[in-house]
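With one protein chain held back, the other chains of the complex are shown just where they sit.
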Amino acid sequence: MLDNILSILIFFPALAAILGFVVDKNSIRTYGVAVATIEFALSLLLWFFFDNSASGMQFMEHIALVPVFGINYIVGVDGISLFIIILAAFFTMIGIASLTDTKNVKNMIITLLFLQMTMVGVFASLDAIVFYVFWELSLVPMLYIIGAWGGPLRIYASVKFFLYTFAGSLVMLVGILVMAYLYYQTTGQWSFAILDWHRLVLPENYQLWLFVAFFFGFAIKVPMFPFHTWLPYAHGQAPTIGSVILAAILLKMGTYAFVRFSLPMFPDASVYFMFPIAILAIIMIIYTAMVAYAQKDIKQLVAYSSVSHMGVIILGTFALNIEGISGSIFLMIAHGVVSGALFFLVGVIYDRRNTKLMSEFGGLAHVMPRFATIFGIMIMASVGMPLTINFVGEFLSLLGFYQQSHILTIIAGIAIIVGAIYMLSAYKKMFFGKVTKEENKNLPDVNKRELIALVPLVIITIWLGIYPKPVLGPISNSVESLVSLMHEKAVTKEAKARIPNPSTLIIRTTAQEAY
Amino acid sequence: MEIGLNHYLVLSTILFSIGLIGVMRRKNLLMLFFATEILLNSVNISFAAISHYNGDLTGQMFAFFVIAIAASEVAVGLGLLILWHKRHNNIDLDSMSTMRG
Amino acid sequence: MEMFLYIALFAPLVGSMFAALFSAKPKTLIAGIIPSALLFVSFIASSILLVYVLQTGSSIHVEMMTWMATGELYIPFGFVVDQVSVTMMMVVTLVSTVVHVYAIGYMSHDKSFNRFFAWLSAFVFSMMILVMSDNFAGLFIGWEGVGLCSWGLIGFWYHKESATWAANEAFIMNRIADLGMLIGIFLIYWNTGTLQYDEAFAAMPALETDVLTWMGIFLFIGAMGKSAQFPLHTWLADAMEGPTPVSALIHAATMVTAGVYLIVRASPLYDLIPNVGLFIASLGAFVALFAASMALVNRDMKRIIAYSTLSQLGYMFAAAGLGAYWVALFHLMAHAFFKALLFLGAGNVMHAMKDELDPFKMGGLKKVMKGTFIMMTVASVALAGIFPLAGFFSKDLILEVAFIDNHYIIYSVLLFTAALTAFYSFRLVALIFHGEERYKLFGIDPHEAYKFMLVAMSPLLLLAVIAGVFKMTYFEMVTQVLPATEYHIDSPIVYWIITIGTQLLVGAAIFYAYKKYTSRDIKVPDGTSAMEKSFGYKLLSNQYYIPYIYEEFVAKPYGKISAFFWSEIDQKIIDASVDGIAKAFYNTGENTREMHSGNLSTMLKWMVAGTVGMLSLAVVFGLAARHSDGVASILSAIGVK
Partner (left out) sequence: MFEAIAFYLFSFLTISMFYITVTTSQALYALTALAAGMIFISAFFFILGADFLGAVQIMVYSGAVMALYAFGMMFFDTTREVKEKQGNRFVIVGLSLVAAVLIVVIFAAPIVTDNITALYPITEGVGNTQDIGMVLFTKYLVPFEVAAVMLLVAMISGIILAGKKMDLSLTLMDEDEIKEMKKEEENKKVLL
């Protein structure tokens, strides 16, 4: 069972979803929770049997689909993708568990299970075509979640989300095909396996063009600065569960793809484009943080804040050194947890007052103390308070990028200031001051179902903030092998200089060793 | 001032454009036929002029056949026009959009 | 010994957790007593560690667990107890024990009593991390934790708009300084390869000076924010919104001194870059004078004390800047004691006067509040630096340091500020305790605070008096780590002139303040008197209009720009352009629909247009083919000969 655990992880939710059609309406929720819990248990099993010290791919599976063109179903997991898969399973579980009773819950749960299949598929697949299939499939359930259960503007938001991401990924498809052809040209036989592509050394101008092609597909998904306008609409109109999964997992596909595709395959292009992308990331951070400060609607504020955090992730990824990349991957998980929790909390308050305007709330701390404390912890986590999960990620990403350029990091560092400004002013508007509105007087505090989702998230935020080693260990191992691969492959002199050679660094695991 | 080939060409251009204006502006099919007649005549002039200045009979030969074709065209055209008129009681171009895709 | 280290560190955390359990419930006394008791335990553990460090002279270094380890970076949760951190631990635990016990009485009628103790103990825990950590990242944890707790405590009465605004302002201003600190940490890591204190300082002499200067500057920016030095000082005055025990603990003794502790801890770095030290010293002197001037005219009791803290911090930075680290630390210790005492006294007066803060509305309270009167007078005398008390030993030492290194400007500024300090502290004492009972006009009948609160304040009183005695023992202990430069003026005559001179100057200032503010005809100033209309008075009372400038030229434009960003750029430009592309496709489809709408005349027109297009293309290519053979080759490639 162990060696094809990944295929089980991918296709089990899909099968369960199909079976779900048979399950009758009122027991669908328990069915959904059961399936999601099994899935989460399987992912924990995967983590348990995962060999932390090895940096290569584990649990690899290989089934030929179209052997003529070298398209075969290859799946595998390494330090980089392991934890996002676990996060995906975890969020689906707590999402379904704390699902408020929306109309036709049955379809919602089935869509969520399909979505889970595509999510795990994207992060586990190691073949470009299989990756592309799951990448596109993940849009479909999200389209329905936003489109069917969304707010007033849901059609516009879901269609815009779908088409925008789809257009980007078409450009990416062209990139994939060109890459495959180049592989065929140099080695004489067709292969879409990513690991083979990692070993392919391309001349620099090819790398530049392919990098740009892949960049469009990933930048829209991240979303990077000029392509981010679909996110506020998608979040604004999505139901709570939709925007939680969107923020926690779907945004990570873009940044994960950068680390899995762009960096190892096109090291010279990554170095060449490092500064433009860094500038884009800085704009992303500061601009969206200021826009978040101008928001009236708490959900839009959290949406823009997640764009700002993605900016820090991109900055960490393009630091092109071990600290930076492992920091950005850790921040992916951290942002997933924190922004997922924030969207849950917004969902909680939305269910009570079904309005998201901050002006409607005031002095909630008097009325809902437990809600206020959890929201406070999450605000502090998203601002990047030490001993919370976000700080580790942001600290490492900024530290990593500092090696590449001092001034840009100082400007990017403003992120922690502007982040504090909009988060705290939002917290002040909603929770402090007197209870002005009449309806706010007797709002019920967080109930048991919501706590099921929130308490684990708070525990993770603090636990991984204090002791990130179990997660950071495997990540930095895989990142080390990634950076050494990039260093060897780099063609241009400038790339060789920018990307450090991990073998020369003294890797220390305990303090004593260092003295 | 000698009348050269260019004069005739300019003349036939003007006539051709008048014919084209007629074709495009007219809604009444009959008037449209008149305009096509003008087009054909303007072409005849240029044929004749070129054959004259080039000392070559081909131009005139062609003009003959143009006239022959024009005649037959008018015959068939009018027949159809009458039939259309019998059915729809008007020969307005806009009403003829039954063949629309 | 490690066991005591962990006790000293985690006792406040346990106390805070315990109090947090009751945070939602109404006031339960044990939620106050347990944290105070645990803090006392932590104080005992710290004093045991002090005794150990004093005797053996060695430091305890322990690594609890690894925190971050990727690539070359390795950050453990390591704690070190050496001479410097043990002094700080003593100061922090002692003052917070006193403040905790005092707060039990002070906050007794407050309904969220338990939450207060949760926050206060959490604050002490993060202060202990800051002080005891053995690497810069651990320091940063404490740094931000302290900022977080001060946000929680300043905005403790969150129903008050001004309190929450002050809390946010404090947090954001600290974050600005923390950015500088973070960049400093990055600089240290990438240049020395490690963040551990001992390794980093060992590797520093090898680096070239401008890198070290940048490190010094960035770390000082971090210190500046936390200790409210010049550009980032407005949050300290507004932080008085919080309850008085908070001001006593945080804004007098512990948090604001974190900046000085950072400079003292990074002494090996600052020794390598003297010019940065000089800048720090001059900024410190300026802030001392700047804050003292503002305190002269202020009419809010707590803000006067806050400004005096700011000015004393200036003194400490001046000493640290000039390289006299142990003097700065000594002044920090002494100042913590008598300033906390002053604040707690002010708290008693505030309680008695039903939260009235304007000293002009009080007067003659010495008859009613005997204990507080004695304590506040002794604290003010110590602050002014009269001979036997602690202030003399620490503050005058700083004057000597400035004098010996012949920085005469700094010396004269500090001397003048000493006079100002004496004047405003005794203006405050005279207005509150002496003169005519003006509070009777407002129908308030003050009463002395609870007995146990006065008892709780007594250790501070004792230390404020006898702190000078420890100077020598303290000096031997601390200078094992810090540079041990003896500061005494060589010729005895000059030494006596200086000390007697300062004493006389301070005495004169005290006498003048006393005479001016205890006379019968002091009325509550209502903005009509000539002095109030004078430009100087207006300038000082509005804190040199700096808060106004910050509000006008930083906060408001930031809001406007972000609103502009959102409505203009995000909606109109980026979003519109994306939708524009979609509309473009839609419209082209719409317009070309007419082309085959069945209407013969339009079709005819399009046909003619098509032929014209084709013909013009033919003409253009025909001509082009004749002139450039390139075009001809293309055409031939397409098959057009």
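A few points about this structure:
Order of writing sets the chain letters: A, B and C. Residues in each chain are counted from 1.
Keep in mind that, in the parts below, a contact is a pair of C-beta atoms (placed from the backbone, for glycine too) under 8 Å apart; a residue touches a chain by one contact, two chains touch by 3 or more.
None of the values given here were measured: they were computed from a predicted structure.
Interchain touches from the omitted chain, evaluated on the whole complex, reach B, C.
For subunit C, the list of residues touching the undisplayed chain reads 601, 605, 608-609, 611-612, 615-616, 618-619. Listed here are the subunit B residues that touch the chain not shown: 1-3, 5-9, 11-22, 24-28, 30-31, 33-35, 37-38, 41, 44-46, 48-52, 54-58, 60-61, 63-65, 67-76, 78-83, 85-86, 89, 91, 94.
The definition used in the following text is that only the chains that are shown with their structure count from here on.
At the centre of the protein atoms shown, by the Cα-centroid criterion, sits A. For the pair subunit B and subunit C, the distance between C-alpha centroids works out to 94 Å.
Centre-to-centre separation between subunit A and subunit C, using Cα means, comes to 35 Å. Averaging Cα coordinates per chain places subunit A and subunit B 71 Å apart.
Of all the residues in subunit B, the ones that touch subunit C in their complex are 20, 23-24, 27, 93-94, 96-97, 99-101. Against subunit B, the residues of subunit C that register as touching in their complex are 596-601, 604-605, 608. Listed in rising order, the residues of subunit A touching subunit C in the complex are 160, 163-164, 226, 228-230, 287, 290-295, 321-323, 326-327, 363, 365-366, 369-370, 373, 380, 385-387, 391-392, 395-396, 398-399, 402-403, 406, 409-410, 413-414, 416-417, 420-421, 424-425, 428, 431-434, 466-469, 472-473, 475-476, 479-480, 502, 505-511, 514.
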